[in-house]
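With one protein chain removed, the remaining protein chains of the complex are shown where they sit.
Residue numbering begins at 1 within each chain, and the chains themselves are lettered A, B and C in the order written.
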Amino acid sequence: MLSWNRYGKSRIRLVKVDRSRPEHRVIDLTIDVQLEGAFDQVYRDGDNAQCLPTDTMKNTVYALARQHHIDQAEPFALQLADHFGRTPGVSKVAIAAVEQPWSRLAVNGRPHPHAFVQAGAEQWTCRTTRDAGVTTVRSGVTNLVLLKTTDSAFAGFPRDEYTTLAETRDRMLATSMTATWTYRTDAHDFTARERIRAALVETFAAHDSASVQHTLHAMGEAALGAVGDIADITLALPNRHHLLVDLGPFGMDNPNEIFLATDQPFGLIEATLRR
Amino acid sequence: MLSWNRYGKSRIRLVKVDRSRPEHRVIDLTIDVQLEGAFDQVYRDGDNAQCLPTDTMKNTVYALARQHHIDQAEPFALQLADHFGRTPGVSKVAIAAVEQPWSRLAVNGRPHPHAFVQAGAEQWTCRTTRDAGVTTVRSGVTNLVLLKTTDSAFAGFPRDEYTTLAETRDRMLATSMTATWTYRTDAHDFTARERIRAALVETFAAHDSASVQHTLHAMGEAALGAVGDIADITLALPNRHHLLVDLGPFGMDNPNEIFLATDQPFGLIEATLRR
Amino acid sequence: MLSWNRYGKSRIRLVKVDRSRPEHRVIDLTIDVQLEGAFDQVYRDGDNAQCLPTDTMKNTVYALARQHHIDQAEPFALQLADHFGRTPGVSKVAIAAVEQPWSRLAVNGRPHPHAFVQAGAEQWTCRTTRDAGVTTVRSGVTNLVLLKTTDSAFAGFPRDEYTTLAETRDRMLATSMTATWTYRTDAHDFTARERIRAALVETFAAHDSASVQHTLHAMGEAALGAVGDIADITLALPNRHHLLVDLGPFGMDNPNEIFLATDQPFGLIEATLRR
Partner (left out) sequence: MLSWNRYGKSRIRLVKVDRSRPEHRVIDLTIDVQLEGAFDQVYRDGDNAQCLPTDTMKNTVYALARQHHIDQAEPFALQLADHFGRTPGVSKVAIAAVEQPWSRLAVNGRPHPHAFVQAGAEQWTCRTTRDAGVTTVRSGVTNLVLLKTTDSAFAGFPRDEYTTLAETRDRMLATSMTATWTYRTDAHDFTARERIRAALVETFAAHDSASVQHTLHAMGEAALGAVGDIADITLALPNRHHLLVDLGPFGMDNPNEIFLATDQPFGLIEATLRR
């Protein structure tokens, strides 16, 4: 006897950008939809006549996100609960959401209009080696999660038989940066890391990006320019793709507003700049 | 000065099914493509004329997977290295692959032709409570990762304004099962877990599935049938979607052969069966 | 032929508290020690005469942490490299460190002298259910990582045959808080979460703690007091134990200064407060 059942879609990743003011706003939600009801025939008989696909739930989240202003998780979760509560056969709906805060990047002490950071995930690193009397200090920062909602393009690239990517003049750019730099042998002021970090993130925010490579190069140059005590800097910038959701099948446009954040696959751009 | 650079696509998830014999074979790879070369203009000037998109690399992996027989990671990695080695501007290619082994499920002591298990990831669980003199034992198995390459359909479901999913009579079905069951108060033979596990996985393999719900119900019934000492069983079956890759843009068909394995979002189907 | 070798201890967890000023300072490091050298006899013959135990490396990190002032990872890593560079047979030393930043908690807009937060790891949560026309909103905050260096005791507890814990009037207290609260049915201002969070963290900082339970209760009361729109609050406070390292074998005291941060096992304290 089927005594309880529940089904739905979990971990629907939604990032919505509000561009209605010069100060863009970003809301980043991971949503679970769960429905309960009299679905015995689905389970027992394999009769799907009342089984709304979980794929439809995912589509619905993106379509409703386009139609509603979202400031915070709760009101949007209530709208989703209303919608799914009208599904035939459903007696109970639960909408769970996790909201990932993004802070505005501070540039020259002022909050930036369209560049953001997941403050706090980052860690400082160092690796000191002593080899045949020679000491080397490589320091860095890792897991510095950054996002900008505009001033990033990717176009003019070569196309071969397997290329399907569209050119874009305006895309989201998100990364989880790892930087490592080598101090000159006579360097002693390791608090320089704060100035290096500032140069990196301010350049990320301000740069008019033609590619991740292009921005990486500008960031590395800025770091070398900010601190004379470092001899080189290596940057690794995974491209955490935010895919523009195709809302066309639902008769809606998507003016760079509704994104699906992905973990994998990801682009990975790495380089070393040396004086 | 740009002293070193490398870029590419990481964590391209590929599952290929070889259906040429009654005993299907599955190969599960996670691939990284990395290219090095004289890309100074990309980095310094934002000139993408030589910057093959990482999205194209991903497409290429799937397209070449369709064209080549893959028994093991190495020969396919060599084919990819050959292909990308011909990219203009590239001086060095590295292809990294992680191959996840899948074992054939044993059913009645014989290897099953199209059902597989990631042997070893699973763990046994139990939760014993003692409340006002009453003792309850709930036991289970978690993270039991199963996959079948056929005998799974999903069709006949309702369509609303947000439904885009196509009906299918033959799809991959993969899950990471968690089961928990309650022993009767007088049960003492907890080695029954082996018979419950056997009933669950053999039913997963043998069932002609109309949906995850349908298979879950059959699995639960089988477990209750196999062991009289349990009063109920709860199953949670995440649907680890394996998406059929659209190779049409490259002039190829995809006869249920090349899949993209995804982590999120995922369907989640849960139910309790009671005697 | 042994062509390369390296060995050492990884993930040595060190938290040092500087109590020399009213504003305590905390440095949180995870350290790897790696040594290379002419250790062929160790590998080939099983002769350990030159094999400094990795356990000794761990002890050394704690002992040197007691002897040196540590502001930042790099100078301490250099001291460790100097020390291990003098080990017989060693030709190369690498010391890697990851420094986890802790920010001072802001209480009434002012930085607190001895309470800290891992700003940024936290996420907001909500779970909305709609059941037979009744809508419920439970919201929360999760993974809010807090630490205080004093004003926390644990004494006066019962002792049985298996009790070895010493009483303490002054210990480190660290947690990764999860809070969830239920809004009243007519509540509409979900920005209340900011005031709830403020009440929780300010109470964590200010409370003279007799136990995690004691502080949990005070935090819950403060949250209910701060926001009339919530009916109840549930708090889960894992006790992330920071063990005082016994430096006695090295002839040193440890005046609440050198700690080993542990992940498991952990105490877990949970409760619901209702109006």
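Keep in mind that, in the parts below, contacts are C-beta pairs under 8 Å (C-beta built on N, C-alpha and C of every residue); 3 or more make two chains touch, one makes a residue touch a chain.
Please read these numbers as outputs of a predicted model, since none were measured by experiment.
Participant: Considering the entire complex, write down the shown chains that touch the omitted one.
Facilitator: B, C
Participant: In the full complex, which residues of chain C touch the absent chain?
Facilitator: Contact residues on chain C toward the absent chain are 1-13, 32, 34, 39, 42-56, 58-60, 63, 88, 154-165, 209-214, 216-217, 232, 234, 238-239, 249-250, 263-275.
Participant: Name every residue on chain B in touch with the hidden partner chain.
Facilitator: 72-75, 77-78, 80-82, 85, 91-101, 103, 118-132, 135, 137, 139, 142, 190-191
Following the convention adopted for this analysis, only the chains that are shown with their structure count from here on.
Participant: Determine the shape of the graph in which chains are vertices and touching pairs are edges (line, ring, star, complete, other).
Facilitator: If you draw each chain as a dot and join those that touch, you get an open line.
Participant: Whose C-alpha centre lies nearest the centre of all protein C-alpha atoms?
Facilitator: Smallest offset from the overall C-alpha mean is found for A.
Participant: Once you find the CA centre of chain B and the CA centre of chain C, what distance in Å lies between them?
Facilitator: Averaging C-alpha atoms per chain gives centres 36 Å apart.
Participant: Could you please state the distance in Å, as a whole number, between where the Cα atoms of chain A are centred and where those of chain B are centred?
Facilitator: Measuring from centre to centre gives 24 Å for this pair.
Participant: Would you give the residues of chain C that are in contact with at least 2 other chains, written as numbers and ranges?
Facilitator: Residues of chain C touching two or more partner chains: there are none.
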